[in-house]
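Working notes, structure below.
Note that this complex is displayed minus one protein chain, with the remaining chains in position.
Our next item is chain A:
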Amino acid sequence: MSKRNTPPLRSSGINTIQINAAREMHAQTVRARRMPMPTSGITTPSVQPTAAPATPPRHICNNPNNPQCLHCGSVIIPSPRATLPLEDNPSISINDWTISSRKKPILNSQELDIWENEKLKGLTLPEMIFGNNYIRIENSKQHWSIEFNALDALKEVQLQDSGIRVAYSNDWINSKKRQNSTNGAQRFTNDVNDDSLNIIHKYDWTYTTRYKGTESSPESKFRLDNDQKLPLDKLAVHDKILFYDDMILFEDELADNGISILNVKIRVMNERLLLLSRFFLRVDDVLVRVYDTRIYVEFDENVVIRESKEFEGKYQDVLAKHRLSQSHDPKAALRDSNWVAQNTPMIKRQCEIIQF
């Protein structure tokens, strides 16, 4: 696992809160001015007020232990603590939609045994599994939900050799083979033979997963439509964020040969939400891979769009792009999945839609 040490808290978060507070104060002032509606003896049905009164908030928050929502007074940002028990389970409802999430510590040994021997038999588990974490988007009227969790993501990991090897694999194996022949006359001194240099545990040690979420319906309600696009113009607007969560589902440091991490985050505004599930793989000096799945929901139109993208490139090719920028530490960029996704060839894109 590799993650650059967290820089000091970015001011954008604080600024966003301050901006929202300022907007709220402004809105309150404007609402106060509108209260005494001007009365007139002359009224015609076609005449409308120039500004509609502000509608009451239509979302419901359930966010214990966290900073307050400036709009409805409830809280927004889950904040995991180190003290056990670590659990956070906030949610928000808008129309028929409910968005909820949960964060807990990594699985303990008892839970790991169950996953290893029953739920994910045959897979050597990643080192850090946040197996009790999830983000769920639910429409109660349609009896449909989509959830992102670690167990279902790991079920998509192939139980066969990925073919990928760490950078120094050839050196390591050739060294062992040379030692075997040198020690041939003294075979009794150790038990290594050429059979030991074959891989016995067959599974994808990079934990690559093309997981796109778990739907509650037995058959997917998504319809393939690659002409669909996420409405980036709407998403680029800085509408007030009413609910936000960001969590890791699993992470493995690949025995200090890179990183394999599945991260999922969601932001919910008054009219829409965007969820990003990102699988990021870096095998040092070998390759980088980013598999993104985005879920977009428009609440009033009851539209769900799911877009998946796959980026993959050779480590040295991607690194070469950063060298051009004359950075002091070019490898730092390869620890940033956003930078990697922007500088790595996209090899596949797929888009699906649900119109309830």
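Keep in mind that, in the parts below, a residue touches a chain if its C-beta (ideal position, glycine included) is under 8 Å from a C-beta of that chain, and two chains touch if they have at least 3 such contacts; residues count from 1.
In the analysis below, contacts and distances are computed from a predicted model.
Only one of "Very-long-chain (3R)-3-hydroxyacyl-CoA dehydratase 2", "Phosphatidylinositol glycan anchor biosynthesis class F", "Serine/threonine-protein phosphatase 4 catalytic subunit" or "HECT-type E3 ubiquitin transferase" fits the UniProt record of the hidden chain, and that name is "Serine/threonine-protein phosphatase 4 catalytic subunit". Listed residues A:Ile241, A:Val318 or A:Ala333: the one in touch with the omitted chain is A:Ile241.
The chain omitted from view is touched by exactly one of A:Ser169, A:Ser217 or A:Gln316, namely A:Ser169.
For the options A:Leu254, A:Leu281, A:Val318 or A:Cys351, the residue in contact with the chain missing from this view is A:Leu254.
For chain A, the residues touching the chain absent from view are 1-6, 8-10, 12-13, 16-17, 76-84, 86, 104-109, 112, 124, 127-128, 161-162, 164-166, 168-169, 171-173, 175-176, 179, 189-192, 196-203, 205, 232, 235-236, 238, 241, 244-246, 248, 254-257, 265, 267, 274, 276, 284, 328-329, 331-332, 335.
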